[in-house]
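One protein chain omitted, others in place.
Up next is chain A:
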């Protein structure tokens, strides 16, 4: 706000916003192992968008935080310098750095679920900048309102709280800060992972236009290179700066997702077999009375996978949460193996609870930071009544291509991608009847996403387990799902009428459709 625009214009044309010269850093992710970044050089010019890519777990987030002067305890800068404009950022005093953060340098974090304070309403906390005058504050609110419209975020005037938004909406809300501040450097950490593909493009274009407008430099951390390459002015590949000796263990090279033959392992489930999961007339309302899900019905057979797709905020995660018994005021029926189970988890028996296993969007938040991987896997194996020796634990880790020495690690020492794979290992270890997957590959780079999809595909094909997959990534849905349910505003849309659909009229409401596995595969996106 403070520097006048003519001066800024001048400096903006003259120099790079951020320049990194020969930066070497050590990022340790546990007591034993550390990763080195060596001789990293880059220059960010005003009005441009750059993309930083690198394999999962290399320390992209830690590095970017270090670039803006925030050193996590596990990061050590060995040599090199970082210039913000002409000022050396690393040597600055804490106070000077703090004056820059939020005003000159804006950081948009990866995990939108934890970045916002839960007890405050969204608009209030985003539009609040320390030291604003009343006039500036109302201007920011207007800018933010325009940003909400531009990014298609509903409910600006409703004083909504973070829990009232879906994952994708929260991510866009965080991005909307770019539009109500005028920073010179914007660091976006995986800004599009939770977004629908159509929205992704428009969001990135909006960011790009804004960056041009205010003459800022944007740095996007991502692993979706093919997508961002199109939009960015330059690409910084971190893997080039990682010495090969300590390069993170590269995961098994996998064939590209699209175009792979997948006909071989798609067993056609027998129609006489009873469905593993049958959901009928599911209605869920938010505490405010706003309907979240209206009359959704579907069935999943053993060995099949139902993909649930739809724009963000359509109620995909809500359906999964209601299956888990997290919505006590839901209406409808949930049957597992023909047995009707109560809608709220407190009324379910332990056996009923263990039939379902849930892999959340961010496994990291759902793991107890105090427990080791070994303990977590062993407990699940023991609960499922299986062998829980060390070999069995190593075996469970190998199923998701994690090395055996990860047994002693804790969730804080794993990268996002490794955590997702661990989450799947944990879910598989308890041998559930039904596996619920919530955007499991959203925050993974293509290689890792591929690996995860491979693992899931193998287990779906081999076992009698049924899967429910919520995703907005068309490749993953196309790859895994034998059927697709598309949601919009809590209702099933684009119903693919099934010839064998038994008595759909019994559900007396329009829009409720029963999908069957004999349906030709298709992906509605």
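What we mean here is this: a contact is a pair of C-beta atoms (placed from the backbone, for glycine too) under 8 Å apart; a residue touches a chain by one contact, two chains touch by 3 or more; residues count from 1.
The definition used in the following text is that contacts and distances are computed from a predicted model.
Asks: Of the options "Succinate dehydrogenase hydrophobic membrane anchor subunit", "Nitrogen fixation protein NifU", "Protein kinase" or "DNA-directed RNA polymerase subunit alpha", which is the UniProt protein name for the chain that has been left out of view?
Replies: "DNA-directed RNA polymerase subunit alpha"
Asks: Going by the contact rule already stated, which one of A:103, A:184 or A:348 would touch the omitted chain in the full complex?
Replies: Of these options, the touching residue for the absent chain is A:348.
Asks: One chain is left out of this view; which of A:360, A:417 or A:474 touches it in the full complex?
Replies: A:360
Asks: Of the residues listed, A:324, A:401 or A:493, which one is in contact with the missing chain?
Replies: Reading the full complex, the residue touching the unseen chain is A:324.
Asks: Where does chain A touch the missing chain, residue by residue?
Replies: Where chain A meets the chain not shown: residues 72-73, 324-326, 345, 348-354, 356-358, 360, 365-371, 430.
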